[in-house]
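Right, one structure below, let's go through it.
Every protein chain of the complex appears in place save one, which is left out.
When the chains are written out, they are named A, B and C in that same order, and each has its own residue count from 1.
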């Protein structure tokens, strides 16, 4: 049941890492929107394996076929089916450890949940499934742009202990993509790249933090009490592979502050109500307030390392494992479009929810 | 649409802070379970305002009436309706600033979303709505106990900058409740209480961190790819008032680690497969692995401070506001049962999802 | 899970026939709508037991308390909770046959589904649960009136073998309510009443057919392929107690027709596209076409008869049963507002779905 998301803008996905194909059905996309498949291609390119030496060397073109829902490039309001064939799956690489549980992978938990497991790759637990999210997210993104001129930008904010400086109000995708690590702070980016290469040469892996901003979000998005905007964003982003932490606005940093310092006071900025600070990350009471929506996601180091590790086999016997295969030493650069897609899917669903309740009035605020 | 949660164990809630009543309908509760209403009362007592001088002084007994779904104390499998009357609402306290937007409150965003707002208190944005979650969560908790002996304990781990030490494997509700701040580290608790009193006397507020553990969770809970266990937990807990951050396992701390240090290796512990460490917080690939499920939630300082602040009124004119009313200087002590309820609701729903897929086999693992 | 309905305009209900109370939470109602509680009272009055000698003599005022979601009579966009207390429950009447399965009742199936059963009345299987639907449906009806001037009228079209004549284009609630049997064909109504009294004096029961029309429905409502308008209407109305058949437009009568006779041809009626006939009942391809939406529902005779019948007890032993209690000899007169409520809930949900997809444009067609 868990392979679908969204209440009105609804997405179902399918596909295993080393099966025949991956894809999605997008149901609930408003009709009459011209989709730019080149933009979808761009989003997929940014997620694609093998795009630089910082990522896994699996070679996938990730070309997407649109099977339905479009007529002359315009959305019909019917389901849009998206198909991406696996081209470079290599099940044989997994044969040696098909009976072993890779530490901190989903092998063991998958076996426990389903009683059966496709040992040829990570199945649905592989980051490969995100190709479907990114493709669907690209549609959401274009709907957001069309209906409300919302724009979404994510970037690598931290790798290991190396942080960076970036202004959420002005950062662009162009700036983010200037280096392969996708950190718009050029100085930090150099250090991050060096760290990732170091870690890779150590046969090890490293984690990091991605931040994401959505600008031009109208006030009123978010559906209390359970589907508050930050709740849905947290869910969308914590469902990404390797995500272990989520923050909205200042997040954990707000804990040490007094209310008098944290509160974002309102002022009238030439006819528009804005807040002087944006500690809340554009969300108050679970509803967007018109300021940039700003979140962070922590990714743990990739579980696949090329060092020997202790484990057990399916029979529960002690064993040693040293995985092979092609894996990212650091998932962060490729996770940037995944986070953007997650943000886009949530915002698009909430924009349509708001339109259901209020009609088009919300765009007039 | 956003006032419901859960796919199989489904909860709808209602009620405004200063309206007539709050409550919930729990639909999908398995039949044949003996509910202990005293346990529900205990959970509500721990959330109740006015329970100590660290909390708001609003006086509510929060007595719950069970309107349906039980027969001789046993669940019928029909909807269980829960009703809590407001006794000490005080709308008049809000009259003075009914046209003003309180900074970092939901006044402005509510107005923008709905085009109308009950200015008599925080409405659905008030923490008062959580009385319904806690009551429903108490049922979930008893179902978890009955079907799988799962137990859930949350505690205050940090207030402001004051941290604490606590062992998730052994902490008990009894230990948590030994002091009004609900931190089982007695030494830290003393400092936290002092800080909260200090902050209150400054007419200010302070945030903190709650951790929560679920023990005896069978492996296999979690529904990839969108309803991974940590995704659903993140959503449930990020929908609590004032929550701004979520972590599963080591969360943001995992960012600086190498994979070789972070990975939880498996071993056979007298016939049971366990991991030597639990950096993953009991969840791998979005599915529980049999180890304790461990999460953290960051709460920002309460928005209502009793100092003058800049703001605007509904017409957009500059104004000053100095709220009155009764508010918590620190929401943490009362948020402990809210976090437990959120965890219980998610786990219960996922336990039933797993039973749908696998029958009762999952309990035999 | 089955006690809720609607995707955007979402209703959860609760309550057993002989428990403490019944009610509903309406979540997703657009904000800013002035609710007329007198209209809700009227709808409930028409469903109320004891309203005439043709119905059960159970005495319930069915006064509804609105617990939340309104402010000065205006919807807030927050959940609207509705509460109706049982006043005249009489569990003792069921004591004699608490171990027996009443034929064609839900006693046996409830026991099998839940493993437990409240024998004090029909529980959720009693038509008493529909008080919650009618109350919620009254809100839907007012939203439909406010947003699109849609009006809904149902009437008793047939009782036993006695049919009637009624013009769906012009029938009014006023005309329907002119006699206690709720058939606007006065001549037929007299015969129907006589039949119901005859059947009652025979300690027996009788079924019938209700028709329902919705006028002024804009074209475009209905969500293919699974949530076609007639599919959702069928579900809503087949979930009413004792409903065993559903027709849209000509229904089963269309079977014997040629396509050339059945097709509703289009013409331009002074600037508005209409069809010359309405065999389709206002729905084509599962989407409303602007003509009156017209459906029929068949209700079987009430299962509770006051004659001795063969049955078995919970142990499976043969037994005889002769129920007591207060029951309708014919459910039809009271089912009229239930059918209207079912229609209203579906149309309201679909109106909001359409608004999510198209904004307010759809009202301009």
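Basically, contacts are C-beta pairs under 8 Å (C-beta built on N, C-alpha and C of every residue); 3 or more make two chains touch, one makes a residue touch a chain.
Computed from a prediction, not measured in an experiment: that's the story for all the values here.
Here the missing chain is touched by one residue of A:25, A:64, A:100 or A:188, and it is A:25.
From the options C:49, C:249 or C:337, the residue with contact to the chain not on display is C:249.
Residue in contact with the omitted chain (choice from C:69, C:121, C:222 or C:337): C:222.
Looking at subunit A, the residues touching the absent chain are 1-4, 7-8, 10, 12-16, 19-23, 25, 27-28, 31-32, 65-69, 71, 74-81, 83, 113-118, 123-124. By the touch definition given at the top, subunit B reaches the unshown chain through residues 7-8, 28, 30-31, 77, 352-353, 355-361.
Residues 1-5, 7, 13, 101, 103-106, 108-110, 112-115, 122, 124-125, 129, 158, 160-161, 199, 202, 204-209, 218-228, 230-236, 238-239, 241, 243-252, 254-260, 262-268, 271, 273, 275-276, 279-281, 283-290, 298-305, 307, 309-312, 316-318, 353-354, 357-358, 361-362, 365 of subunit C touch the missing chain (whole complex, contact as defined above).
Please note the rule applied: only the chains that are shown with their structure count from here on.
Ranking all chains by how far their C-alpha centres lie from the centre of subunit A, first place goes to C.
Per-chain Cα centroids separate subunit B from subunit C by 38 Å.
Chain centres here are Cα averages; for subunit A and subunit B they lie 26 Å apart. In subunit A, 7, 353, 357-358, 361 are the positions where the chain touches two or more neighbouring chains simultaneously.
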